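Inspection log for the structure reproduced underneath, given as structure tokens.
For this view, one protein chain was removed and the others were kept in their places.
Letters A, B and C name the chains as they come in the text, with residue numbers starting at 1 for each one.
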Amino acid sequence: MEQLLRNIFDNNIFVFTVTAILPLIWIVPYALVAIWLERKISAHMQDRLGPMRTGGWHGWSQTIADMLKLLQKEDIVPAAADKILFNLAPYIIFIAAYAAYAAIPFSSAYIGADINVGIFYIIAVTSLAVVGILMGGWASNNKWSLFGAMRAAAQIVSYEIPSVLAVLAVVMIAGTLSLQEINNLQTGWFWNWYVFQKFPFIFVAFIIYFIAALAEVNRVPFDIPEAESELVAGYVTEYSGMKFAMFMFAEFVNMFAVSAIAATLFFGGWNSPFGDFLGGPIWGVFWFLSKGMVLVSIQMWLRWTLPRLRVDQLMYVSWKVLTPFAFACVIAVGLWMML
Amino acid sequence: MNLVDILFYIFAIVTLVSAGITVYSRNIIYSAFSLLFTFCGVAGIYVLLNADFIAVAQILIYVGGILMLLVFGVMLTHKVINVEIKTGILNIIPGSMITAIVGGTLCGIFMSTDWLIIEGVPPIKSTTNEIGTMFMTKYLLPFEIASVVLLVALIGAAYIARRDKTSKQSV
Amino acid sequence: MRKYFIDIYKSVWSVLIGMKITFGHLFVPAVTIQYPDVKPKLPERARNRLYVNMDDCIGCLQCEMACPVNCIEIATVKSLPTDDLGTTSTGQKKKLWVTKFDIDIAKCCFCGLCVYPCPTECIKMTEVYEFSEYDRNNFLYNFVTLTKEEIENVKAKAAEYEKEQAAKKAAAAAQAKPATAPTQQPPPTAQQS
Partner (left out) sequence: MTDIFETSIKTSTGKALRREEMVINMGPQHPSTHGVLRLEVVADGEIVIDVIPHIGYLHRCFEKHAENMTGYQQVVPYVDRMDYCAAMNMDFGYVLAVEKLLGIQVPERVEYIRVIMAELQRVASHLIAAGTYGLDIGAFTPFLYMFRERERILDLFEMTCGARLLYNYMWVGGVSHDLPPGFIDKAKDFCQYFKPKIKEYNDLLSYNEIFIKRTANVGVLPGDVAIAYGCSGPVLRGSGVDFDLRRDDPYSVYHKFDWKPEIGKGEMGAVGDCWDRYIVRIREMIQSINIVEQALNQIPEGDVATAIPKRIRPNAGDVYVRTESARGELGFYVISDGTAKPFRIKARSPSFVNLSVIPEISRGGMIADLVAIAGSLDIVLGEVDR
């Protein structure tokens, strides 16, 4: 891909810019569709219909209309807020969400940067979001926002541990941190996917990763930083207009990012489930995106089913359930590999 | 001046300016948050030095761990209800003396070192494997000592944070 | 330790049950309706906007009395014996000019208490429920059918008639001086006859 672009444009800076922007071409329509999908899924699960009027077929353009509305809204900064940090926070959160896309392999031909420490890099940059959340929550100068920010920070930091351990189990089998190579190792039929290897340890690792990922992107049942019945809206309480949209956007971008990582690590990424059937780079994008979207849909499904945990129970789940199980998985996989 | 040079200067400027804010800002929160950019700038310079693993570890540990701890500390030790958290200027004379001594020493070392300059950029290759191998062979003892120290710190922290068992539990 | 594993098992199991239920509902037809396009059929007793059929109103003020929020305001003027106001659909003879019949629908609490006492069934609650307005003043519904001039005219006539009556009465009183003690006639007001 990069070589192709280099041949076309013959200018390094331009090539890098184009490569960097490519995921945006996916993310923006994805976020619009995902927000619409979330509404529709929630509506149908609740025997409703959801948005039906805007745009014709099942209100498909509702999110676009909402975006336009948010764009036109007055940009309100509370008088008591710390203006610099208040304005900076949404961008940091978005940067953290978007930076992960640099190392996500969309297809065998396209990856933003095929770095050797791909998965490690993604784990590192997503932790940047915590800083943004703390910044936004503190700068709002609202006690509820601060509560939300504190909860978010504690939660994301805690859940990084089981998720990293679950990833480690896969990395141990693959023997590499590069996502593109991990994908290459899973080619062939779907039983070559890591989720079916070393059964059931990697499967358990996947469950652990998925639960931890839910917590890291603040989805139900781990949405306590935003818990609308407790903290109103947590750290986004004081935000409105486009800045609020940035938070929302980042949340959905993050949702896909963690789903994409799960798809890559456990479900063969851009590999077709049926060997060479519908293989190749172009179909690879299709497989990758559909695997990601299925996982995103499961996140939504869970959200509209479950109540939310309390702060201490959330910590309990992380430290006393997920972390020991993840450790057990890592050790079991290690022993299996030694045998 | 090629792309890598431009990037280097960008990262250097980001690092220096944000480090300056960290030091000179009267608002502790600003100091803490500008550390974010310092760490990221340093990580960028690591990348330019072909140390990809170190760069990522820098972000993960310093931003995800240490900066978080700092921000938490600042927020929790003060009345967080108010945005105004200011520092005063204290100990000007001893401070400037120490600064002068440290700065002078560093400058002296910088001038007297015979810098090794290599022609051309070496090919990028992963440092992860080598770091892993080194940890498990040559530097096993320091590695293990570090991990034991961390474990001790962990236990100590858990001990301090533990609720006093003798007093009646209320929850 | 055993409780720990039972808890994990129970959590996973109850989550799966919940997911099964919500997934099943994905394919259940929606129970909601697309409101402005599809409108629910209201039962016949539905209580919504008030309507007054002024042809039948005899100005008895029963509804005004019954209203718990005082949103109805009625003023009446006595008609002259020569006037013929017609009869209501129930055959009652109308005796009063209704010069004011205002309902402040913004105040109305839709309790329906005004409907029951009406002797001619002229005030009733209709099925109209979409009557939002941009201006609050539009919520003051005037039901009076008389024009301003007619009202003035009626009032003037009534006042004249009162005067005449008073004069007549005074004359009559002057004539029948030695009769019973002068009883003060109650002042003619816009009260129920």
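For the reader, a short list of remarks on this structure follows.
Convention: contacts are C-beta pairs under 8 Å (C-beta built on N, C-alpha and C of every residue); 3 or more make two chains touch, one makes a residue touch a chain.
Model, not experiment: these values are computed from the prediction.
Only one residue in the set C:D7, C:E133 or C:E160 touches the chain that does not appear here, and it is C:D7. When the full complex is taken into account, the listed residue touching the unshown chain is A:V232, out of A:V232, A:V285, A:I298 or A:V321.
Annotation for subunit A: contacts to the undisplayed chain at residues 42, 45-48, 143-144, 147, 220-221, 223-224, 227-230, 232, 304-313. Seen from subunit C, the chain kept out of the figure touches residues 7, 10-11, 13-15, 17-18, 21-22, 25, 31, 42-43, 45-47, 65-69, 109-113, 116, 125.
To be clear about the criterion, only the chains that are shown with their structure count from here on.
Taken chain by chain, the contacts run in an open path, each chain touching the next and the two ends left apart. Centroid analysis (C-alpha atoms only) places C farthest from subunit A.
Once the centre of each chain is set as its mean CA position, subunit A and subunit C turn out to be 58 Å apart.
We define each chain's centre as the mean of its Cα atoms; on that basis subunit B and subunit C are separated by 75 Å. Here the spacing of subunit A and subunit B, counted between their Cα centres, is 27 Å. Taken in their complex, subunit A has these residues touching subunit C: 41, 43-49, 52, 301-302, 304-306, 321.
Of all the residues in subunit A, the ones that touch subunit B in their complex are 12-13, 80-82, 84-85, 92, 115-117, 120-121, 123-125, 127-128, 130-131, 134-135, 138-139, 141, 143, 146, 150, 153, 157, 160, 177-178. Note for the complex: subunit B touches subunit A at residues 3, 29-30, 33, 36, 52-53, 56-57, 59-60, 63-65, 67-68, 71-72, 75, 80-81, 83, 125-126, 128.
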